[in-house]
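With one protein chain held back, the other chains of the complex are shown just where they sit.
Chains: A, B and C, in written order; residue numbering restarts at 1 for each.
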Amino acid sequence: MNKETNFFKRLNDWVNGEADRLFPELQETDTPKAPEPVATIGPLPNKDVLFLTSYQAVALIVVIGMVSILLYTVYKLPLFGVADNPAVNEVVERYVEKGLEETGAVNVVAGMILDYRAFDTLGESSVLLLAITSVMMLLLKDEKNTDPDEELIEAHEAVIEDHNRDMILQTMTIILMPAIMLYGIYVILNGHLSPGGGFSGGAILGAGLILFASGFGHNRVKKFFNMNTFRALTTTALLGYGILKTYSFLLGANHLPTGIPLGIPGAIFSSGLIFVLDICVGLIVACTMYGFFSVFSRGEI
Amino acid sequence: MKNFFAELINDRFMIAAVLLFGLGFMNLLLQKNLIKKIIGFNVMDSSIFLFLASQGYINGRIAPIITNGVFDAEVYINPIPSGLVLTGIVVSVSVTAFFLALTVRLYGIYKTVDFDEIMLLINKEAE
Amino acid sequence: MLPYYYNIPAISILLCMISGISIPLLSSGRRAYRLTLFVSAVVTLLSALLMYKVIPLNEYFTYMMGHFPAPWGNELSAGPLEAMMGFIFGLVMFLSLLGGSMTLFHDILPGKQKFYFTMMNMLMAALLAMTYTNDLFTGYVFIEISTIAACAIVVARDTPKTIGSTIRYLAISLLGSGLFLIGVVLLYCITGHLLMPNIQTQVLRLVSTGLYTVPLTVVAGLLFAGIAIKSALFPFGAWLPMAHGGATTASSAVLSGLVLKGYIVMLIKIFYRVFTIDVIRDLNVTNIMFACGLAGMIYGSIEAFREEHIKRMLAHSSMAQIGYIFMGIGLDVNLGVAAAFLQIMVHAFVKPLLFLCAGRLSEVYDHEKSSYRLRGSAHKDPIAGIGFTIGAMSMVGIPLLGGFAAKFYLVTSAMMNPSKLWPALITLMISAVMNALYYMPEVIAIWTRCELCTPNPVDPNPGFDYISAPVLSAGVLFLGLNGYSMIQVIQRGLALL
Partner (left out) sequence: MNVIYELILIVFLFVCAIGAFLSERLLIAVVIFMSYSLVMSVIWALLQSPDLAITEAAVGAGVSGILFFITLKRIHALKGTKDE
């Protein structure tokens, strides 16, 4: 056992390009900042130990029972990959056969999530807004959420980072960034024609921004993307999504035509609202993903 | 017996999904380390999505993107699970971010990510 | 053309969502607060209009979200019960925010108040959508929204303790949503639909042919377990007291009064509209609910009796009240479900009233929330004292108040099912006695003069004094006096589901 951990440790250090002197620092809890929490608790009272063990035993039994019930259920379910399972019914038929005609989207999945079942997707975009809002609520810098030592270390790190930008990272960023951005935009704009769409394209755009920020620093990103742009973009995109969909929900339910042309199937400017909605979703996702990164690492956008 | 094994191999994705669900569920429930708890949550969610996606698959059919003007429902797989999973993935990453933010704040206060220790410290403070 | 009031459910949900989205554009927390109040008032009025239209006609309708009808697109469905729940959600949200506004602006940092109101709006939208939805997957998405929003309004207070309790709340809620999601997925696998009426046709077909009985039972169990975890039914409710007790007053009121109820209303809707209640009874799910409900009543009461911190005591008492609701559903008679529904409504008024009044009373002694420190506080703030007394009396089951009506109909429906009569009656008795044992000393304490204590001057909160407390108390009284007619309306509504 000991030998094995040694091997892994050596492997680690080899991967990290570090020498043996880092051996004692391998245990994460022994960082200089951690004031040995165990010592402040002291040995657990007997009652608590008993409670914890019995809780774990009960939980284990529950999980094993649940998994065996589910396995038995799977055994009773329709087989994998056969065409006559109950899920293949008139709904699927209509989505595939009439989808292009009714929604204008060549990609049936995009047509389904942004037109047939658009209410779910509106909820899902709101989940993103909720997540970024709650993360901002927790991690934006304020009087309850600052630690002077941390601040000092972070300021110090920021200075070091600004002066010693990683050469390899920067060069690779310059090479890769345009390709990533272009690919993200392509995936968003082609959401109704090919696999992808707002969610994946937005995540790619967000990842591109994150790469840029880690290569060139937050301050460079701030020049074109700060809190105000972030707020304006997410709110406008989500509001646009909400209002467009409200318009189409209300008219649709009252059996009125929306008057939005579907265009020529397969053309880039086609499929009516889906094209616009994909752009909105892409913007929301890109901003949210970069927002997560920025708030997590700096406590600001 | 042979039939049983044939079915076992045939239902490979569903069985794997259920086992992974159990694994993730157990870790979400029992893991003390908050980071691993979150990984457990992610494994649990993605296993459900694997289950759902495998329900949409039909042998010998292709992804539901209309090509060459073929509108026959017999050619494409079921598009509904894909749409639902797409929704689910985004929900799951949002919850992950929230969970991680809570972890960061708790670490800032108690300097540990061990959930049991944190609970004990909180209870101790209350007394 | 559809009748105009068919649009009300969709408009209320979308209004809440759009206002939640646009709050970041506002300049301050106060404005966000006013917008939220305005939106919940509008939702209340719209739901009242819907009630006025739907209840006399006893009408149930479905509403397409988009251009495509039932098996293809999302749908909402509404009837008397949904309209009543929408009304209560809007009204109680309005009153809780109004009554808890002082502590709210005190507890939450100015920079983060806007975020808090985004959450409140989204929570409102999620509650409404869970009530109105006719689609299981939409239900799942909005359950997740309400999970994040509920955790966020707990953590908004930003003390070490609330963060700790929130992480526990979140972890346990996620277990619940995981179970719910896998239930929905399995149900989709065996029926091929996501819209409730279409699933129902398939389920009835499966039951009559005897196909897939095992998966069906498992699905019912998983959906129940998922919702039970989220609504803090007994074995799963350990997270509730810390989360609800630690949050700011308005959050506690909304969480205890509304969020737990939203999940239960959705569960009832699933049972009636997806499985039909007879199938559920055949699958023995109701027996589990009955047992868990009874255990929850006892456990919650005992824990509340032992608790000193007044807000945590109220939270423990919520667990007991959730037990009443599940016991009512588990009684296997239709009157029992109606009584459970009445209990949901009564509790939606009583618990926010108690939380708001307790919050006001504890302000008298500088936010000390231990019961012993509240002695004599009612004399400094008589309106809160009276409100607390009315709430406590309703909890104990004094006639003419809402709690009495709910308990009365629970007992009546227990009479109709001889096999479950005695366990139900004995537990109800024990729980009622325990209620009296922990609420009455509290009431006596707040009205006993304390010569040595030095109370703080209390800032008047006109919103609480003239609107929240009187309206919530009036709601409790109204439900108590009109118990019979409410039960009639609920029973007719249940028959339509």
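Some notes on this structure:
Everything below uses one rule, namely that a residue touches a chain if its C-beta (ideal position, glycine included) is under 8 Å from a C-beta of that chain, and two chains touch if they have at least 3 such contacts.
All values derive from a computational prediction rather than experimental measurement.
Within the full complex, the chain left out of the display contacts the shown chains A, B. Interface note: of A:207, A:250 or A:276, the residue touching the hidden chain in the full complex is A:207. Of the candidate positions A:156, A:220 or A:255, contact with the hidden chain is made by A:156.
Against the chain not shown here, chain A presents residues 12, 16, 18, 22, 25-26, 28, 31, 33-34, 107, 109-110, 153, 156-157, 160-161, 164, 187, 195-197, 199-200, 203-204, 206-207, 210, 289, 292-293, 296-297.
Taking the complete complex into account, residues 9, 12-13, 16, 19-20, 23-24, 27, 31, 33, 35-36, 38-40, 42-43, 46, 49-50, 53-54, 56-57, 61-63, 65, 77, 81-82, 85-86, 89-90, 93, 96-97, 100, 103-104, 107, 113 of chain B touch the chain not shown.
Criterion: only the chains that are shown with their structure count from here on.
Contacts between chains leave no pair untouched here, as each chain touches all the others. Chain centre most remote from that of chain B: C (centre = mean of CA atoms).
Chain geometry summary: the mean Cα position of chain A and that of chain B are 14 Å apart. Centres computed as Cα averages put chain A at a distance of 31 Å from chain C. With touch defined as above, residues shared between interfaces to two or more other chains in chain B number as follows: 21, 25, 29, 55, 80-81, 84, 87, 91, 94-95, 98, 102, 105, 110. Multi-chain contact residues of chain A, defined as those touching 2 or more other chains: 70, 77, 85, 87-88, 91, 95, 117, 120, 124, 127, 130-131, 134, 138, 145. Residue ranges on chain C touching chain B, taken from their complex, read 137, 141, 144, 147-148, 151-152, 155, 160-161, 163-168, 170-171, 174-175, 178, 181-182, 185, 188-189, 194.
Of all residues in chain B, those touching chain C in their complex are 21, 25, 28-29, 34, 37, 41, 44-45, 48, 51-52, 55, 80-81, 84, 87-88, 91, 94-95, 98-99, 102-103, 105-106, 109-110, 115, 118-119, 122, 125-126.
Taken together, the chain B residues at the contact with chain A in this complex read 7, 10-15, 18-19, 21-22, 25-26, 29-30, 54-59, 61, 63-66, 71-74, 76, 78-84, 86-87, 89-91, 93-95, 97-98, 100-102, 104-105, 108, 110-112, 114, 116-117, 120-121, 124.
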